[in-house]
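One structure is given below, encoded as structure tokens.
Apart from one protein chain that is not included, each protein chain of the complex appears where it belongs.
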């Protein structure tokens, strides 16, 4: 497989891009933020996107040949955190889910034609997209193997039938990458296959939106129905029957970019709380001088720094050993999603009554990040996977000769 | 100041040293471990130390010219974690507190003569040492500024008077680095000064040991009295009056090496628990297949990986920006000391009744690491420092032009 | 002071009232619940209130002579928890904040005339009320002593000036109990005084509402301005200058009834989660059979039972020793507000993607209870008060002869 992502920038270029991103976000982007709980206006998004291109900060993760800034995956974190400092930053810079993950996958798996037709307009902000994996119970949810949408071979292509839901971004998407079950053929195993499908293809119907507690993404997370949708053979993304493996290519980095962006928002919340505690008096002191508040602030710093560190470790591993990196992304995802939630919760708490009002954006931030403990694999699902990997790996080590440490040896006599 | 630590090894050499250290620890060192709660026999330590020199794994953090393996600070972590996998590993490899921190400080601050006289035998394991800062209440404890031991100028040198306690390693030490308050002179500010003092100097008395819940370090943490102790001017380590600043050079890396070593022990405890849960049945399943156990195992993996990551981040920063690295070492210390304790506590819990018995070493491990949440600055003291730094830094950023985020803006009308 | 609350019911009557309340709530009230995030329609409230009177479950905490069911404070918990099982239950049963606390205070402090004019219509649901203590920073917030609203004596009465905010229920209130600073007089100390003020009194202006993350209480928590508001001397509730002491009478029980009601909602969330985990399959099992889910369910049971127990302990103490009960209400408030939040958070998590959608009410429940960790004294403010009381009490015990336990006694010799 061709490496289509650039091999990255020099360290000084990365730092320069981070600082320019910071300046752009803390200037025009923060000035344009909607009030808490309101989605970003699409016209504003377009306008700011144009300014981001001029400022040379647009699509930081995309290769330069497709109009991006050319960062390698291990260089994303600092820049994505700066983008996430504003809840609308990632959308403005076109590095938001689900488009960002789709760009990543198109770059890794797409044919040249697919890149021209889908990656190029997506990277440039002329199109938006969505990713259709989740299904209503008892279909694919926490357990992807329960996939019930199907694609059957037809003359010149495939026919897709199924029902998806929680399809973030579908309302405004130009195309969708849909996962469907496919039977074994001579050349392909039984499994799942990914298809690139334009949203205006006959048989694709946008269903009812699902209102969720997060609000910044325009259009919610609707149902999408596929009813006898015909697509050409060239609509297959990657290889037939290998979509579960392909999806891993997307999921590891996609999990991690969520961590990066939300960590940026946690830094924002933390700064809001520090600006309050640095200026509010209570019982004759600045709140920031009271020990209980200091304990909360320090706990947030520890959460932020440890999240930043595990993201860096995981991103480096994704670059050098994608399979190990993907496994570690479960660890990073659980740690960061829980840590980010705690940081915003503490920040809200430090702001007292104003914290729960829309006079500050913290209550909305809390609602934005709460779902992150569930989507892209819930904390519990990941923990289950982490434990299984750890115990299996340890068992194999012992079988390979590591000393077995589980034996009990009692000692006689006094101690 | 001369950079006496080597500039480190090639990445492949570091990995090779780590693997050889791993082999050495998991072989002869683990075979020689005393039963839970017993201190390492000094003869065994000497013998294993000789073997470690032969194996080329002795004193990994010491420059090659002084007999070590020449790792740079940002390369220590993997090797120190391997050492810490056995509770006697760091002592055997001569990278244990307090000697390891003293070597680091001698390398950074010592004169050539001091390095010959003190660093060389210390690095080679011919001498051991201790570091005398803590004092009985109300002297220097969590608040180093309360230092009450004094050193007064005398003909040809200094006279030291004071009472120290919790002086780990003093019982078998050949020399001590003692901190004492010194008055301002023409050339030096009022403050504190560090002195290299042989333990057999007249006036140095080893006081009662303080029995603590940790047991592996031979000799406990005794009191040491300095009663009119005369030393030459050449006994000053570093500069007169600058001991608090010098101590920072020691404390940042020393905190971090504690994290590394104890993280190694946490990995050991975690492996013990996995070997048990992989082989014990309860209610018809391996314990490792039960969800509540999986939750605990996964939580331990997350604690281990996030600790590893923050250590790596902090070590790299200590190498590139010692002051920022020292500040971050507070964050790393709190996160790792709490995480390590949790990992061992969970591992013990997973082993049930055997876990609290001395049939497994976990109860003793728990007692070994509990004090780490207190010494080298308690969790609470560090949190206080972390919060103060964070709020001060944020205040300065706002003063320098960052947007102030603490203002409340209420919106009228419906939502 | 006359004891106007009834001395309560027989245990069997209490249990009978609880069961009838349960039936009423789980029947007509739950059928009439608005969709998540919508406030209760006032006409529906009135209609259901009438039905509650017929069913003999209306105003359970109010003396029978004022139209209530006559429960004593130590008998409230079971019934209030049943009411709180529906987010609109307490409003329907007229035992919701702030009216419930105002009824309690009017019963304890009101003159016969005040009871006829204010308590009677309030208890019967013909009027609603609000309580005006909080002010914008730097006025009365976490620190009530910072009260800046004033009442000055005038011919035949008082003139009130000030600015209040977070005045829950003000939008639809018929009258307000307002706290204002009053100067010392011959007969009264300097301090604060409470006044009963009709909301249509000239000079009372309803300010902008403050939108908060909770949504069920109609009308939000607006600002209220008092601009030269003239009231008669008979408007004083309780004694002049003693409002801070009087407020304690309200705050202890009011804190505890919040705990009761929200604990009822936590039970609802927990039942939702159990109904899901009892019927949803994942990886081939009901979720309720998976260990990680069982750990969460058990943790919620523990939170619920310990909250129920501390409420019972505190309510009994409020009845037998109001001062001690008020102190303990800080403990109960912190424990319950945090526990209730955790229960709802876990319940949401157990429901996965549906949990964060408005297909289930859990995201809204989470938003309803989040502010409870802040209002009526934040967790941190109460902890500060709890710690100060505990240390003061211990200091006094030691001074009164209890053995002092803080001395260190080191033992020599082996262990």
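Which chain is which? They are A, B and C, in the order written, and residues in each are numbered from 1.
The rule we apply is simple: a residue touches a chain if its C-beta (ideal position, glycine included) is under 8 Å from a C-beta of that chain, and two chains touch if they have at least 3 such contacts.
Bear in mind the structure is a predicted one, so any value in this text is a computation, not a measurement.
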{"item": "Touching residue (missing chain; options B:24, B:131, B:158 or B:384)", "value": "B:384"}
{"item": "Which of A:156, A:189 or A:291 contacts the chain that the document leaves out", "value": "A:291"}
{"item": "Absent-chain interface as seen on subunit C, which is shown", "value": "26, 30, 35-37, 268, 271-272, 274-280, 288, 291, 293-295, 297-299, 301-302, 305-306, 308-310, 312-313, 328, 331, 334-335, 354, 357-360, 380, 382-384, 386-388, 390-391, 394-395, 398, 402-406, 408-411, 415"}
{"item": "For subunit B, the residues touching the chain missing from this view", "value": "134, 137-138, 141-143, 166, 210-214, 221, 280-283, 292-293, 296, 348-349, 352-353, 355-359, 363, 366-367, 370-371, 373-375, 378-380, 383-384"}
{"item": "Residues of subunit A (touch criterion as defined above) contacting the omitted chain", "value": "208, 210-211, 290-295, 410-412, 415"}
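One rule holds in what follows: only the chains that are shown with their structure count from here on.
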{"item": "Any chain that touches subunit C and subunit B", "value": "A"}
{"item": "Centre distance in Å when subunit B and subunit C are each reduced to the mean of their C-alpha atoms", "value": "50"}
{"item": "Centre distance in Å when subunit A and subunit B are each reduced to the mean of their C-alpha atoms", "value": "37"}
{"item": "Chain centre separation in whole Å, for subunit C relative to subunit A (CA means)", "value": "40"}
{"item": "Per-residue multi-chain contacts in subunit B, two or more chains", "value": "291, 293-295, 410-411, 415"}
